[in-house]
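I have a structure I would like to understand better, so I am pasting it below and will then ask my questions one at a time.
The complex appears here minus one protein chain, its other protein chains still in place.
Take a look at chain A:
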Amino acid sequence: MTEPTTNAIGASFGKLSYLVVDDFENFRLSMRQILRNCGADKIESVANASAAVQYCAYNHVDVVLCDYNLGEGKNGQHILEELRHKKLLKRSSLFLMVTAETSKEMVMGAREYQPDGYLTKPINRAMLEKRLGGLIAQRNALLPINREIDRENFPEAISLCLQTLPSQPRYKTWLMKTLADLYYQVGDFSHALKIHDDVLSQRDLSWARLGRGKILIANQNYDDAAATLKELVSQHPDYMEAYDLLAEALEKQGRPTQAQQILEKAAEHSPNALLRHKHLATLASSNQDMPTASKAWRQTVSLGTYSIHDNSEHYLALGQSLSDLSEGDSSSEAAAHADEALTILRRMEKRFAGQEDIKLRSRIIQSRVHAGQDRMNEAQSALDSIADELDPDLMHPDACLDYAKTLFRLGREKDAKGLLNALAIRCSDNPLLLQKIESLLDEPVGFRQKLQARSLNRDGIKAFEAGNLEEAVTTFNRALDIVPSHAALNLNLVQVLMKQHQDTTGDRELLKRCERCLEKLVDLPEQHRQHRRLISLRKKLEGMMS
């Protein structure tokens, strides 16, 4: 029963080198034995992730057999991500995930890196010989293609795929998927789309529909993409990649709230995907949904512990959203959020100690957290601890922006505005940053006030459109009590007052109030999105007053 195989499969096993990763010595030994019996010869085995990564860095490995669950620390998915991310494992090498799970849920981590196959425990020789033998045969048949992909010679890889298709019907799915992906990579969307359409014309396959959605997004055809992906998600509620793409399409369609809901659903189904949580966190932050954002950033940070995707930005973002959440709130829940923010930031200072700016970024937020809890002395001393680094001309723009936010919270409004104006001049060629500066100048308040002012603004517009001018004026004024320098809001109010002036007998008091609104915007920089509207309304007002 255990005689070594001598046939062709045995010969193909013998040519390759293997790495077995498992934390149990018994399993490593039995796997080694099984591989030997299949005809393999070059077999190395290691017990943990760092040894595996280390080994692959210095040795060529053709086949990795990696257990998913390696006890404390990194798991098999982390190893896969790290090996592929650092390009320590070629595309032409095989990575097999060994798992005790029959379902792939646990492993459905990242969307970018998938193993070449799963082996479900218990594993016996016959199984391994068949499964791995099949994958090795596939690897050998497709090796020329993968070699070109490793060399990033995509056009050559494409023509090889096309040549191989008629002769290897067995690998048709792989070839079609790879071909579509290669067309996508080189930006030939019409050919990529055609591959999927051809597949779909024969049969409705979910991977082809997903691929089609991806190309439609790349082609900026967001409506069709969203429609296709919505249908896919409803038919395959367990297809996580479809959720990711649908969220992207919805976002690009300008529906950030719906996009967030989709990602929340996906994150619930597959709780181990760091990048998905990060996407959700970013989206929820920009939607001003701070409770969801904090939760998702918390997940991102915790999943980062052993991941190649770990980043200090995640800690900063978690600190920022917890700061927003706790600000100006004296409840015990808010105090807990503030404490958590401080703990996370301190942990970040240690974990990323070698990173430039890390202390600066951390203390700026810590100071704001203290200020939000009315601890002004602590807030000040947090800033004092980085006094020599707080140079507005040298600070990274993101740090500057964050610093300005803290200054607003400390009541140093003039300093904050000065800082932001200087930053706007320094970064005048960065439209995205300028937009952030504008938003902060418009709404230098906590997210709750922001949301309140925004909702009042919407109500005001509704009232105006319904012809209730008086109600519109009151509503806009209430919004301006919260964010007095908000450019668009001030201009909205001016427009209503002018309309009132036209409709009534020409009450000059109304025009005076318009003047006062416009005076508040006297410093509005030229690049501000509302600047042109300001100029035209100012001219109109001058005309009405003369």
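Methods note: contacts are C-beta pairs under 8 Å (C-beta built on N, C-alpha and C of every residue); 3 or more make two chains touch, one makes a residue touch a chain; residues count from 1.
Everything that follows uses one rule, which is that contacts and distances are computed from a predicted model.
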Among "NADH-quinone oxidoreductase subunit H", "histidine kinase", "PadR family transcriptional regulator" or "Peptide/nickel transport system permease protein", the UniProt name of the subunit that does not appear here: "histidine kinase"
Residue of A:Asn140, A:Ser206, A:Thr343 or A:Gln502 touching the missing chain in the full complex: A:Ser206
Residue, one of A:Lys15, A:His60, A:Lys86 or A:Arg170, that touches the chain absent here: A:Arg170
Residues of chain A (touch criterion as defined above) contacting the omitted chain: 1-2, 22-24, 26-27, 30, 33, 67, 69-71, 100-104, 106, 120-127, 129-131, 134, 169-170, 172-173, 203-207, 235-239, 269, 271
